[in-house]
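Of the protein chains in this complex, all but one are displayed in their positions.
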Amino acid sequence: MSDATTTSRVAPRKRRIPRIRWRGAASIASFFVLWHLAVVTGISGFAELPTPVATLRAFFAEYITDAGYWHSWLVSFKRVLYGFIIAQIFGIPLGLLFGTSRRFRDLFFPVFELLRPIPPLAWVPISILFWPTNESSIVFITFIGAFFVIVINVYDGVGSIRNEHLWLARSMGASRLSIFRRIMLPSVIPSIAVGMTLGIAITWNVVIAAEMIASDSGLGRMTWEGYVSSTPEVVLIGMISIGLAGFLSSLTVDWIERRMMPWQRNR
Amino acid sequence: MLRILSHPKFRLMWAGYLITILAWYACVKWLPIPAFQRLPDPLTVVVEWFNPDPDYGLSIFTEDYYLHIWYSTYRATTSFLLAVVLGVPLGILMGWRVKVNEYASALLGILRPIPPLAWVPVAILIFPGSEPAVIFVTFLVAFFATTMNTLLGVRSIDPDYFRAAECLGAKPRDILRDIIIPGALPSIFTGLQIAMGAAWFSLVAGEMIAAQYGLGFMILESYNLVQYPTIVIMMVTLGIVGYASSALIRIVGNRLMRWREQSLGLAIS
Partner (left out) sequence: MTDAAASIDPPRNSSRLGHLSVQQVDKVYDPDGAHVVALEKCSLEIPAGDFIAIVGPSGCGKSTLLNILAGFDTLTGGRVLLDGEPLATTDGSLSPGPDRVVVFQNGALFPWKTVLENVIYGPLVQGRMNQAEAVEKGMEMLAQSGGLDRIARSYPGQLSSGMQRRVEILRALVNNPRILLLDEPFRAMDTVSKTTMHQHLLDIYDQYHKTVFFITHDLDEAIFLADTVVVLTTRPGTIKLRLEVDLPRPRNRDTITSHRFLELKQQAVSAVHEEARKAFERGERELA
């Protein structure tokens, strides 16, 4: 498709790499410059924050070698992992069940839809009441966050299986179990992948908030404590660490997805 | 009306609700597991909810109940509207003009991985007071969702529509009004629904961490004050309000995009 050079063209889907770099870099750089200026000129609210440079310095001086800091990483990551995996373990079968059994869907999908709009963090008190340990109650919240997303996506995925594939299999004499294993499961893999991508972002959000509200360890807790103890560098370092951790998790999920769906490699 | 209610699908739905509530009741009252026994049971919750003189101070008959609903709704609506007012134009500009996209997507790219709730402490430091801080964080979540979906919507418009409009003599501002906005509207509204859901999610967390009044705040507070049935009342209320706000957006969207209903011959859900 030729690139028309008319005046009001929509941004083309393919971009040439060199051009982005300097414009994008410019806007990122100005963000940091503005931050620095806001702190230095003492604009209300910003005066107590450290400058970008100060944050970096604090990080390399005190945190990168601090075992406690990396322990926070570990703790948060563990929670994300457990919650995420458990959500897959329960969510995928439930989604499949909703998708395949009409009776089950008519019975319990309305209940599911009633529970879905309740934000995951609203479950915190119930979770604390119910689960014996603090750790398990946090993992439960994380699980809730990812669970609903995964179920919906898998359910969607079953719905979009092409009828022709099912009819073909049946006309070749395949049993219901066989159809399930060989056609349905592989067909929902893309939906599971989408659910995973969405789920991981939500999971991180939930973990951080849950830690701020109800825990004594983890990156969220560390960030909050920075606020409480009036050490703003910690707040910023915490934020950036969380962002990094979330980013790494997304990369990991992307990698897993690509291995799950090798046929999509040429996208 | 009775016909509809006795349709098999609806019968199963009520059966499902009933089974769930009974299971809940049974687990709390009869299961010899302490974890379950600590939870409030459905009967107590319902009685409390509709009690003109509630034991714990909150029911549909008390003023405070509506006060909390009002606070949360007000915060959610404000952040949502801010997100729409800023996010939709930005998304459109990003999808339409390459240069804007290059500047903006780099910046958004590094800010987006940071879970919005991680902004809460920074927001409290920067903004004067917890109210603006909570609204800011909620706004941020909704803003990202809105911008991304709007951008997607603009990008997915068939290029032939642009060409046809140019042939017919449309200037850029005509193209914006007649092609870009209507063409991106379906994606925009999907984004708005997602943004609304995300806003509630963020808001509840924000309220629990750093606010006075509001449904999220009340949920945590009820726990602290050992008023367990109230927890569930607030949770259910939250679910209802959240659902209603998304439904409202969907309805508005359907009215604005009447041409879709007519073309597809069915109601868009």
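Read from first to last, the chains carry the letters A and B; within each, the first residue is number 1.
Following the convention adopted for this analysis, a contact is a pair of C-beta atoms (placed from the backbone, for glycine too) under 8 Å apart; a residue touches a chain by one contact, two chains touch by 3 or more.
What you see is a predicted model, and the numbers here were worked out from it, not measured in a lab.
Undergrad: Which listed residue, B:Y17, B:Y161 or B:Y243, touches the chain dropped from view?
TA: Answer from the full complex: B:Y161 touches the omitted chain.
Undergrad: Of the residues B:I179, B:M218 or B:I249, which one touches the chain left out of the display?
TA: Only one of B:I179, B:M218 or B:I249 touches the chain omitted from view, namely B:I179.
Undergrad: Touching the absent chain: which residues on chain B qualify?
TA: Counting over the whole complex, chain B touches the hidden chain at residues 158, 160-161, 163-171, 174, 178-179, 182-183, 185, 257, 259-260, 262-264.
Just so it is clear, only the chains that are shown with their structure count from here on.
Undergrad: Using the touch definition up top, name the residues of chain B that touch chain A in the complex.
TA: 8-9, 12-13, 15-17, 19-20, 35-36, 38-39, 94-99, 101-107, 109-110, 113-122, 124-128, 154-155, 157, 159, 162-163, 166, 172, 175, 197, 200-205, 208-209, 215-216, 219-220, 222-223, 228, 231-232, 234-236, 238-240, 242-243, 246
Undergrad: Over in the complex, which chain A residues touch chain B? Could you list them?
TA: 1, 4, 6-13, 15, 19-20, 23-28, 31, 44-46, 48-49, 103, 106-111, 114-126, 128-132, 201-202, 204-205, 208-209, 212-213, 220, 223-224, 226-227, 232, 235-236, 238-240, 242-244, 246-247, 250
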